[in-house]
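The full complex has more chains than appear here; those shown keep their coordinates.
As written, the chains take the letters A, B and C, and residue 1 is the first residue of each chain.
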Amino acid sequence: MKLRVLVSLKPGVLDAQGRAIEHALRDLGYTQVSGVRTGKLIVLDLDTPDPEKARALAAEACEKLLANPVIEQYEILS
Amino acid sequence: MSAARVGVLVFPGSLDDRDMLRGLELCGAEAQFLWHKDARLPESLDGIGVPGGFSYGDYLRCGAMARFSPVMRAVLEFAQSGKPVLGVCNGFQILCEAGLLPGVLVRNRDLKYVCQDVRVAVEDPGKFRAELPPGRGLVMPVKHGEGAYVPDPDHKPRVAFRYVGGSPNGSTDDIAGVANAAGNVVGLMPHPEHATDPLLGSSDGGALLRSFLAACVAARTRR
Amino acid sequence: MSDPEVTDQLAREHGLSDHEIALIGEVLGRRPSFAELGIFSVMWSEHCSYKSSRRYLQKLPTKGACVVQGPGENAGVIDVGDGNVAVFKIESHNHPSYVEPHGGAATGVGGILRDIFTMGARPLASLDSLRFGPLDDPHQRYLVRGVVAGIGDYGNAFGCATVGGEVTFHPRYRKNVLVNAMNLGIARADQIFLAKAAGPGNPVIYVGSKTGRDGIHGASLLASAEFDADTDAKRPTVQLGDPFTEKLLLEACLEAMATGAVVGIQDMGAAGLTCSSFEMASRSGTGIEMDLDAVPQRESNMSAYELLLSESQERMLQVAEKGREQEIFAVFRKWDLDAAIVGRVTSDGHMRVRWHGQVVADVPVDPIAANAPVYDRPTARPADFEERQKLDLAQLAPESDPSAALLQLLASPNLCSREWVYRQYDQLVGSSTVLRPGGDAAVVRIPETERGLALTTDCNPRYCAQDPYLGAQHAVAEAARNVAVTGARPLAVTNCLNFGSPERPEAMWEFAEATRGMGDACRALGLPITGGNVSFYNETAGEGAIPPTPTIGLVGILDDVTCAVPAAFRGAGDDVILLGETRSELGASEYLAVRHGIERGAPPALDLAAEQRLQKLLAAAAARRLMRSAHDCSDGGAALALAECAIRSGFGLDVALPATGLRPEVALFAESCARALVSCSPSNSAAFLALAREHGVPAARIGQTGGVRIRIAPGVDVSLPEAHDLWARTLPEALG
């Protein structure tokens, strides 16, 4: 099964890329854009039919490798 | 006293490994490469250099994957025993990811790779102080895309080097390099090994490498 | 999923002409299979067969004392002393960079790097020659940002220093940007590897990344859409690269070569497995039997056609000595790369390809590879050729404000600082870069030796647009001059010929003229051409074609690299000396274009004998360490060159240009050939001037360095910081 993991910078950590995208969108005329934050999408393909196990595995992978807890947070989508 | 015996780590994607080896040799070291798959370090090693480059392609986060390679477990023990470890650029990033140095390095403020000479001032380079009195200025090149230092909120870093006249990358408080609490592990973004030959620019990096080697010899005699 | 029936219509969709379709029938004596059609279409494409350009390229000078390997292999090879050879080449990646600027430019760098290390050389330095539409067009800015980041991301992560190049802007590149990437590597003279499949019975080994459905050409897309509309319609024709894998591939290939078990090796570039296997067999007069099921695959259910044509990056084909396969496998295992035997060399001159146990292609090698069709396409000189050479200087208003003119030129996109570009490149990895980008040619030390190589790429497209013959000659002369001002002796040339459609007689004429000019200039200067690349079809309906752009890559040598001379001044109080003669020439100049919006007139006359005298003088003076700096005069003329020397050093200057009978704007901004600006410490000036006299080069001491102003008589007096600021700001302000 496939699990989607989102890794993003913790609030408060400067997101230079998000800011650059925000500026670019405003320059294109999208004045309604009041903020942009960026992060990573990681789609894991897991050989396990059990959704619970899969989520646990993904969480472990995030803790160990996929996110750096000093500045990053993660979220696992279904 | 015999020359310091140092190892230079080689990960897949290490790029400045030869340059670091050559720089250390120019400064009088007996240097050899250490392969990432080797879980054991050679006997009687005095110090370890972690070179720049794009280990594991810098994918995910710089240094994130190198940390898990077999050689890094040995490096961890080596550092914990008080022996000197120097990380440059990607090496600095690896040491941060591995928890040997506090903090993390993120994308440059302007999102672009930057290659240029910078001036840093020495502050507290831990045990690497033989030729690095506080306040000494050094001109060395930086070349990186992710060199903005972000301190760990729970760990105030021991600042080894600070950029003079503003950072090229948006580093917090213009921090260019840090030392661990014990002072035997130092990491920095500028490249001392690319500043060891006046023909190629500056030779200020030699002072840093020689200070690292002096710390290596000192740690050996103490043992 | 079965192969579609091969009809003439399908063959035409593959870009084959009716004549070529008939020829295929003759070669095979039957209709080709679908896989065979794919093979013919790529092997006989312009890109692989050089069918429109071949007869012109054959006339180029390729011989010279330093030449070890001329055109025909993956890259040219020249002797650079101490048992070392330099392996170098330039290649285009234009269209992919327009469609996906980051990925396209990155894979362009990857491709040229493989061309170099496939010959056993370790890449030492890269250069990139870039052409875009106007900088005030947001889409062009997007392209510039993407291309530069892509070149940096690939080269930086691979670990080869990027030390030079060029960037220019012109409306005619708007829909057809150019990305030409050059690389030079160093190998031991006795350890060069060639693309040969020698020794029947020897295994053919595939190494590197797995094969996916990358970059299979547009025609095949069309062809297969009907049976798999869903997935194929979305399939991109642009491939992405992975510099990390390329770095591993480099180390593994060099290590495998060192075992002695490698007989021949060829990178898989355009047209992938097909092109590499045919070329290797053709060069050795052998055949290959290939089993596609053994090819490492990234995706499932790939067809024979796809496996043969995929342009997945970071792959190589090797022929090994029979019985020594394991030595090669061990190396690739060490570097965590795939390696698999995919075939054997045969003696029957046939390419026999099996897939799922069936023979899907069985064709003779040579009629396809070596004897591809060659065309003598019609050429026609453009009707306005005479007209566009005309320029009546008497009609031109005299320059009212030379200072303002200089500042305007300094800030113009084609003459301003390029630092925004090259600071995104690692210029230093490898510990060889003696002269970094920013001056004229870059200089790199040949590792472990006293010698250095000077590298540059040059072409002035405005000159070539006016007169492709003279413009191409200028490109060679300017490149040689850029190398000479560093103190190096020009050695050899590679080139990337970027043109419009060869099927349009005017474009074909431009090509014919440019190659003739390039050949003549190289012959006159004693420079062999060791290789290159042709990129046709840089034109878009409704938008027209690019100006003819024969980019010249040139390599020179310094026997003592510590004698290398930088372009910028070195201190205050040095004498400034102008070499060469300034003539009343403003045609096709930057001054006319920037200050008056005029792009016409004949390019400056070229005196190749004077160029050669200048080159000899500069090399002799450098060896005697008489010069503190040397910079050539080209775009923007003497005034611009002087300003650059000052701006880049922080030392001002006070000089008077010899203005005997010249209009002020001519003295300042004419782009007359065979000129350079030198600074000498006053104690060396006399010796330098004497040396110039000996070499028959006109030389005049025109003033001194120092101060905080740029003073150039007639009429220029500007503040150095202000000039610096204007010059430095343009690209960062436009590009962020």
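What we mean here is this: a residue touches a chain if its C-beta (ideal position, glycine included) is under 8 Å from a C-beta of that chain, and two chains touch if they have at least 3 such contacts.
A quick note: this is a predicted structure, and the numbers were derived from the prediction, not measured.
Enquirer: Since only one copy of each chain type is displayed here, what is the full stoichiometry of the complex, written as a formula using these labels?
Expert: Full-assembly copy numbers, per this file: A x2, B x1, C x1.
Definition applied: only the chains that are shown with their structure count from here on.
Enquirer: Whole-Å distance, subunit A centre to subunit C centre, using C-alpha means?
Expert: Chain centroid spacing, subunit A to subunit C, equals 40 Å.
Enquirer: Whole-Å distance, subunit B centre to subunit C centre, using C-alpha means?
Expert: 36
Enquirer: Which residue numbers or ranges of subunit B touch two or more of the other chains?
Expert: Where subunit B meets two or more other chains at a single residue, that happens at 110.
Enquirer: So in the complex, the part of subunit A that touches subunit B is made up of which residues?
Expert: Its residues touching subunit B are 13-14, 16-17, 20, 40, 65-66, 68, 70-71.
Enquirer: Can you tell me which positions in subunit C touch subunit B when the two form their complex?
Expert: Touch residues, subunit C against subunit B: 149, 152-153, 156-159, 242-245, 247-248, 335-336, 422-434, 445, 561-562, 736.
Enquirer: Help me check something: in the complex, which residues belonging to subunit B touch subunit A?
Expert: 60-61, 64-65, 68, 97, 103-104, 106-111, 148, 150, 152-153, 170
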